[in-house]
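Below you'll find the structure I mean.
One chain of protein is taken out of this complex; the other chains stay put.
Labels run A, B and C following the written order; every chain starts at residue 1.
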Amino acid sequence: MSSAAEPVFTLATGPVGSTPATQAALAQPVLHHTDPAFRALYAETVTLLRDAFGTSVDPVIFPGEAVMGIEAAAAALIGPDDVVLNLVSGIYGKAFGQLATRFAREVIEVETAYNASIAPAAVSDALARRGDVTIVSAVHCETPSGTMNDVGAIAGIAASSGALLIVDAVSSFGGMRTDFERWPGIAITAPQKCLGGSPGLSLLHVSDDAWRRIAANPNAPRGSALSIEDWRDAHRPDRAFPFTPSVSEIYGLRSVLLQYLAEGPENVAARHRRAAQAVRAGALALGLNLWAAEDAIRADTMTAIELPDGVDEAEVRMVARAESGVMLAGGQGALRGRVLQIGHMGPAAYPMSPVIGLTALGRALRRLGATADVGAAVEAALAAWDNNRMG
Amino acid sequence: MSSAAEPVFTLATGPVGSTPATQAALAQPVLHHTDPAFRALYAETVTLLRDAFGTSVDPVIFPGEAVMGIEAAAAALIGPDDVVLNLVSGIYGKAFGQLATRFAREVIEVETAYNASIAPAAVSDALARRGDVTIVSAVHCETPSGTMNDVGAIAGIAASSGALLIVDAVSSFGGMRTDFERWPGIAITAPQKCLGGSPGLSLLHVSDDAWRRIAANPNAPRGSALSIEDWRDAHRPDRAFPFTPSVSEIYGLRSVLLQYLAEGPENVAARHRRAAQAVRAGALALGLNLWAAEDAIRADTMTAIELPDGVDEAEVRMVARAESGVMLAGGQGALRGRVLQIGHMGPAAYPMSPVIGLTALGRALRRLGATADVGAAVEAALAAWDNNRMG
Amino acid sequence: MSSAAEPVFTLATGPVGSTPATQAALAQPVLHHTDPAFRALYAETVTLLRDAFGTSVDPVIFPGEAVMGIEAAAAALIGPDDVVLNLVSGIYGKAFGQLATRFAREVIEVETAYNASIAPAAVSDALARRGDVTIVSAVHCETPSGTMNDVGAIAGIAASSGALLIVDAVSSFGGMRTDFERWPGIAITAPQKCLGGSPGLSLLHVSDDAWRRIAANPNAPRGSALSIEDWRDAHRPDRAFPFTPSVSEIYGLRSVLLQYLAEGPENVAARHRRAAQAVRAGALALGLNLWAAEDAIRADTMTAIELPDGVDEAEVRMVARAESGVMLAGGQGALRGRVLQIGHMGPAAYPMSPVIGLTALGRALRRLGATADVGAAVEAALAAWDNNRMG
Partner (left out) sequence: MSSAAEPVFTLATGPVGSTPATQAALAQPVLHHTDPAFRALYAETVTLLRDAFGTSVDPVIFPGEAVMGIEAAAAALIGPDDVVLNLVSGIYGKAFGQLATRFAREVIEVETAYNASIAPAAVSDALARRGDVTIVSAVHCETPSGTMNDVGAIAGIAASSGALLIVDAVSSFGGMRTDFERWPGIAITAPQKCLGGSPGLSLLHVSDDAWRRIAANPNAPRGSALSIEDWRDAHRPDRAFPFTPSVSEIYGLRSVLLQYLAEGPENVAARHRRAAQAVRAGALALGLNLWAAEDAIRADTMTAIELPDGVDEAEVRMVARAESGVMLAGGQGALRGRVLQIGHMGPAAYPMSPVIGLTALGRALRRLGATADVGAAVEAALAAWDNNRMG
């Protein structure tokens, strides 16, 4: 029943669609990577990213989607003598622990329910028990669960025990406050989330301490596609690229950074917050449960919603896409079948997007035999959006 | 509160936004108009337009927005000896009468209320009274009123008295059935309505009889930007363009015709019909009146909605745009201030567009002090959309 | 032998290709013309155009290609009591005289050979003989001939006799110095020439005196697609568009104006001059004659080249396009078959374009049996380009 003319509303958890300005940037002629015009554009992009990060160290634009950036960060920072304290409050945190075991002497974990957050006190306790922990790894925003960990508090605790952090900030940066300079170690994010870019790059903040540890790690990849060291200085005029970066995606990244800085980080964050509150209110009005246990830990960039028994979230998403043109996210790990997400990040966080997402979700629930009060959900979302204006 | 990242939903009465495919076409390098590649593309576009029209005579792509195409058609067909019977059921019909007086010996009118349609019997009567009428002019779809005239019946009546027609099919073609070959004379439409193209061109069907009359009209423009004769054969290999056509807009026109033909005229019409029924149901549920007096004459391409006393439609549209990112239409002639339109034509007719338009309208009404049940409107629109699937 | 992958080098006399930035602008979503974002963009574009014109009166963006803008200017300014002195040094000047006779009481002409320019003294003489001349019309750059008229001198002469000017500056503005404020009356240009935009709009400077004369002209079009008065104030916040402007082409116009102003009029003019000198030198080295009688009157925006006897310029252009991917111009009026033009305006004036144009021309001449020293032409073009750097 859909046609090619029908727009697609990508209210997922990354990619999240793209603005016309981003698309225009992606369409620019593909220059050679050594072209001085491209070299200048690349260096400018590093500077824009540093401004967006609000940091003083030049960040690394690493070729490869976020999953690759996380693997590269782990491979670089975690050496054979390291003990990693991995914090697990969801599927992504769990997966990182498995990755870390490839590189670490030992990986220990603090784990909590997947609809909860890591208690900072549990981190203190673990570090008190294990004075040999050298690296703490945390996921800032657990996308499948729609939950946040308090990385600010965790960073303070880690710092006092001398450990470095590896923070997956993929789905938080750009939508919620991040403070990379106070999180010593490595933070990883990506363009296709709150920035609204195209996937294919990782964006890394690496602290000076982390660079020193990487240099000292005999197993850190070098001369490899997995080496972040190889790309550390790639933007400097006297250096060359280790290999050809994705020219078009650098164009896209520059564009989304310009858009982000022009709108202003505060405004962007406020826009995400309003969308989050509208979607949460609407989901409740649809008669659904929010997956995250409490409001304080809910992310502003996506809302994880638990579906009624007997309704498969994958089917719901399929129907929402087919009948309403709306693409939702879900289907990950232990939450598969039960929990889906409405994304409201980057270009997917605007006044009408909660209405669109909730309507598509409600229609699909009804088509699959559940009850859903779409009208109430729309009204609740509008009320939340408008209330939040003053907030 | 809006940002550059915020999408605009153009639910107006033309232009109505554009699909990614259309935008990609508009972005193609600007060729010289005599370039053989452009000449071939232009000729192909004429053929595609003929296929979309479903006619056997090559149509005319006339440079200039629809208003100019209508002026050129009138200037060409209406000679100093002609008596024009102009049918007035709205603002556009009224304006045509004024235009026709520039060219005609005499213009007589049949007029009805602007929320009604011309009764074919009134046309018969008028022609019976005035056997010297040579041209009947009608607006197929009166955009500001959201109403249709029964041009099929009128054409039959005109034919039996030997009169030719001038039909403004600007906002009907592509969304509702047109039958240009049974409407002898000239029919005018444009790309920026149901085709979802960019404004700047007129698309004309001119019957053989009409061409003969134009050739015999001593005052028909020739060697002028207003001459449709100059463009009649511009696509033929042995001819040249009278002047440079708008290269980019020809690219856009070709693209929207390809999209239209790929989706299929029947499917396109069904999509318009469903959107129309959803918007009408939703507007009633918002507590508003549909402007058109009865359902049978309501257009499938836009819905004209009468606002409550004390609410200015221009203000409503301003708020809907500012707070919801939704662009509605309105503000024309005698209906200014009272009647606005939700457009659902071309790329603006899809499952979610009634929800978006009605939500924006309802929110704006409330902001301006009126009451509006947005939830009920959304539910009514969804019900109508879904019911219509079987219809 | 060509493929879709093969680039086209449009070295013609308008359109002249388009930059990636222009194409990206044309690809932006089509907004409704009453959308506040579009209204603001339109008003900004008028200001940018005024800056590019270097004038203090707001210019008019008139919907319709330059030929239409010229017709509209003539219809507006030339009233039934006017006597027009039309200056003819080429095909375009001749055509304007025919157009003017539609509106004027009388049209008198000063004519010269089509490879020469109008002597200002001849204008003085004509005005001395005919004190009743109220309008002087001139073509600044005669595209088919590649020649300039000294409109500065002519303007001074016209001013002293109280006549207003109509100047066709279509293919000069943006590539060579124009001084619209010292040319009282109307000057017409267009985006698809030295600005490198897409065809479909006319850009008019109308002096205050000219506006007064238009207001007093009983026959000036009003309420018509040919009315420039209707568009005079269309950019003001308290006005509406007479009809829908070509949204995409306004996007394109804004973009080319931004590019022009960023490069700087002086730099743009220098770039045109260098390209002109390179093409002229190369054409001579090919063994061909420049059509314009002397260097002082040759335009910097295109070079008209006379072909050897027995070689048809249309065939040469066809071969150059088919075998080299290069589109040249030619084929107009009395010069058809004998004189072609290499355009070097806007995005077609860059270091490599003379080489490309001359190589394609030389190859085509040889294919058609003429002799042509392509190597010498390339060397001559490079030498001229490099010499001119210091100039």
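Definition applied: a contact is a pair of C-beta atoms (placed from the backbone, for glycine too) under 8 Å apart; a residue touches a chain by one contact, two chains touch by 3 or more.
Predicted model, so just to flag it, every value in this text is computed and none were measured.
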* Among the options C:V30, C:V326 or C:V339, which residue touches the chain absent from this view? -> C:V326
* Structure fact -> Touch assignment to the omitted chain, from C:E111, C:D179, C:E306 or C:E379, lands on C:E379
* Taking the entire complex into account, which one of C:P7, C:P218 or C:G310 touches the absent chain? -> C:P7
* Return the single residue from C:Q98, C:N267 or C:N387 that touches the missing chain. => C:N267
* Asked: Which parts of chain A are in contact with the chain that was left out?
  -> 8, 10, 12, 14-18, 22-24, 26-37, 63-68, 71-72, 98-99, 192, 197-200, 223-226, 242-249, 252, 318, 321-322, 327, 329, 331
* Determine and list the chain C residues touching the chain excluded from the picture. => 1-7, 9, 19-21, 23, 27, 196, 259, 262-263, 267-268, 271, 323-326, 346-347, 350-352, 355-356, 359-360, 363, 373-379, 382, 389
* **Touch list for chain B against the chain that is not drawn** => 20, 23-25, 27-29
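The rule is simple: only the chains that are shown with their structure count from here on.
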* To do: Taking all residue numbers used at the chain A/chain B interface, answer same if over half belong to both copies and different if under half do.
  => same
* Quick one: point me to the chain whose Cα centre is farthest from that of chain B. => A
* Euclidean distance of C-alpha centroids - chain B vs chain C, Å -> 34
* **chain A and chain C: spacing of chain centres that average the CA atoms, whole Å** => 53
* **Multi-partner residues of chain C (at least 2 other chains)** => 23-24, 27-29
